[in-house]
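Apart from one protein chain that is not included, each protein chain of the complex appears where it belongs.
Going in written order, the chains are labelled A and B, and every chain counts its residues from 1.
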Amino acid sequence: MSGWRARLRQWREAVEKRLPRRWSRALAVLLIAIGIVLPFLFPPSSGFMNATIIAITYAVMALGLNVVVGFAGLLDLGYVAFYALGAYTLGWLGSGFFFRLHIHVLVSPVVNSLQGVHLNFILILIAAATICAGAGALIGLPTLRLRGDYIAIVTLAFGEIIGVVAVNGQSVPVGGGMTLTAGNLGISAVDQPYFPGIGSFSLLNLRPWYWLILAILLFVLFVNIRLRDSRLGRAWIALREDEIAAVSMGIPLVKTKLLAYSIGAAFGGMAGAFFGSYYTVVNAAQFQFGFSIFILSMVIIGGLGSIWGAVVGGLALGYINNYLIPDVLNNLPSHFGLNFQLTQVEFGIFGFLLVIMMLLRPQGLIPERRRKLELTAQIAAEDAQLAEVPGTVAGPT
Amino acid sequence: MRTHPLVAIRHYAGRWGLIVALAALPVYYGIQDLVQGYQVYVAGHAVIHHDLTQLGYDVAQGLSNGAIWALIAIGYTLVYGIIELINFAHGDVFMIGSFTSVSLWGVFGLGLTTGTLGLTWGLLATLIITMIVTGSLNVLIERVAYRPLRNAPKLAALITAVGFSFILQNVGLLWRGGSPQSVPDLIHVQQTVFTIGGVPIQRGYILAFGVMIPLVFALGWFISRTRAGRAMRATAQDPEAARLMGINVNATISLTFLLGGMLAGAAGLVYALYETNIWYFQGFKAGLIAFTAAVMGGIGNVRGAVLGGLIIGVIQSLSDARLGPQWTEAVVFGYLIAIMILRPRGLLGEETREAG
Partner (left out) sequence: MSTAEAPAPPAVAALRAVHITKRFGGLEALRDVSLDVPQHSIVSLIGPNGAGKTTLFNMLTGLYRPTEGNILLNDRDITHARPDEITGLGVARTFQNIRLFGAMTATENVMIGHHARMRAGLFGAILRTPRVRREERETLARARDLLAYVGLRESVFDRLASQLSYGDQRRVEIARALAAEPSVLLLDEPTAGMNPMESRALTEFMRKLRDELKLTILLIEHDMKVVMGVSERVTVLDYGEKIAEGEPAEVRTDPRVIEAYLGRQN
């Protein structure tokens, strides 16, 4: 490691060591405060706010996938399935899709008179989380005794199957003339969130949407941090590092892995339900394999296993995909005389990003805390070495 | 005997369960055809047949589709056998093969009016050039993306593979646009050449097998008879030991990618002639199907890949014809999951290292 880089890292570690717990708490509070106040800096329906809302939702999904791939080390390539299930939960329980039914729970007066199943958005979130938790366990079940690559394939297969069911669900009857999904046409006219006292959300004012997804993000972050520093979190990492040693230490393989799948899926489902409402339609075309890779890239580029990495990765890729490329840089190629728009090479750019990240910085932008400890230890070891050489500054040994 | 009953059940259920599952579709529809009969339109009005001809047609169709998948599956299985990596970009190499072939037809001026002799030489040249292109592409990908990560955790290489897959797809997208493109039916694939037991054998079938069988035999000969082929087998078994024996492991791996890529290119040409349709997304779809075939046959096993390809082709064809093409993907993946549950090592594979 070159001298100046080592010194830079030493300085950074020293600063962080001096930052007592109180200060990092204060920093967190500050960030949250900024997050809450942010919408007021922009008009109620700005493109930037739209991109931010989408980016935060991606961050929630990235946090979910991070539990599965990052904490527990289970390579899930079919995460889009939980996005789909969450969105369909909204489609089923928050729209007129099941037109034969007439169920209303805590919805706006306008919606109260509509046919279909209409539950309050919070109930839908809970339902989406629950359904996806169950689905996650089901999908995880066949993978339990498989090797890493095979887990990837099986989860990918499940993701594709869900996609096919989504498209063809319009020909799957569920009774009374109703069908399972609306295929590629999509379930439209889904409910917007409604809270008594606040009213119904609308797409003309993005601020309530923003605060809602921010609240969801904070909740998911909270759960993640608690899990990471718990008995269960340690069990996941142990399983990831060395499965045989982990089970020999008393960690139940099946239960622990299934919990990882379930929790990761639940977060994805909540984000999916939110997207369903925000995009105002639940459409089979939204659920492609590419999306699974998209979320996986966020986790990897952010830093596998790192909570903040997942957030940063989600936000970064969200902004790049929904703001930077389509709105800001789309015409960049034409400036160079090239005959296409940037959105047409989105795919390729992502692919390129993935390749570059893996080759140059596989640990991601914000490496997992424990990897950072590795670097700290390396520095400590170097310090000790330096101390042994006569003429340099005497060290602790 | 103190073997736990559940262990024994699992062992036998695995192999036989898989065979039953695979036979289920043809057997079911065969019986249905014989008992219920199926409708055929002859000279304008419907006639009910009670024979296996329809099934035979589906199976023949499936086998020749399967021959294409087999060629692609071999590439997956060779690469996985030697470096334990799922080369996600392989399907897209196949797609590039199709695109390259079609472009070469333009270069050679092959069209619907070209005479037989010109067509033969032209297609042969196309085959060779395409194989060189895709083989080199595969080698390039290995060199750039996988070799640097050989000692990194498997996840990193897998992600890189996916990244390259996306890059290649985007190349295809820019090359020929986002919609499926029709290509001239150069050899009149649907023309019946002869029939066996009432089942028409189309030109396309002969094409598919005519390309696959020689290539598979050539590959088999190469692997078992040449020094380089032996090096491949040795490296697949134990890279460290191979290195100690003086085998150039890097070159052997590159060779494996070359061969796999060449076969994918051949598959690409056959596909273009057979389907008369190419699409930038075909590689992804084909890749998943071919990978399923490789896994079903036993990953790392070339014969298994061929067997798997043929079986998957038949399943696909039956599903297309009887359940409807909109469900076929789900059916194929359902089978993939079934394999993983019942017998992860596949039909011809050896014991996989299961977790714990």
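Points worth noting:
In the analysis below, a residue touches a chain if its C-beta (ideal position, glycine included) is under 8 Å from a C-beta of that chain, and two chains touch if they have at least 3 such contacts.
Note that the structure is predicted; figures quoted are calculated from it, not measured.
Residue A:Met249 is the one among A:Leu8, A:Ala189 or A:Met249 that touches the chain missing from this view.
Only one of A:Val223, A:Leu329 or A:Ile349 touches the chain withheld from this view, namely A:Val223.
If you put the missing chain back, the residues of chain A touching it would be 223, 226-227, 230-235, 237-238, 240-242, 244-253, 259, 263, 368, 370-371, 373-374, 377-378, 380-381.
We take it that only the chains that are shown with their structure count from here on.
The geometric centre of chain A is 34 Å away from that of chain B, both derived from CA atoms. Per the touch definition, chain B reaches chain A in the complex via residues 80, 84-86, 145, 148-149, 152-160, 162-171, 173-174, 284, 288, 291-292, 295, 326-327, 329-330, 333-334, 336-337, 340-341, 344, 352-356.
Residues 69, 75, 142-150, 152-154, 156-158, 160-161, 164-165, 167-168, 243-244, 247, 253, 289-290, 293, 296-297, 300, 304, 340, 344-348, 350-355, 357-359, 362 of chain A are the ones touching chain B in the complex.
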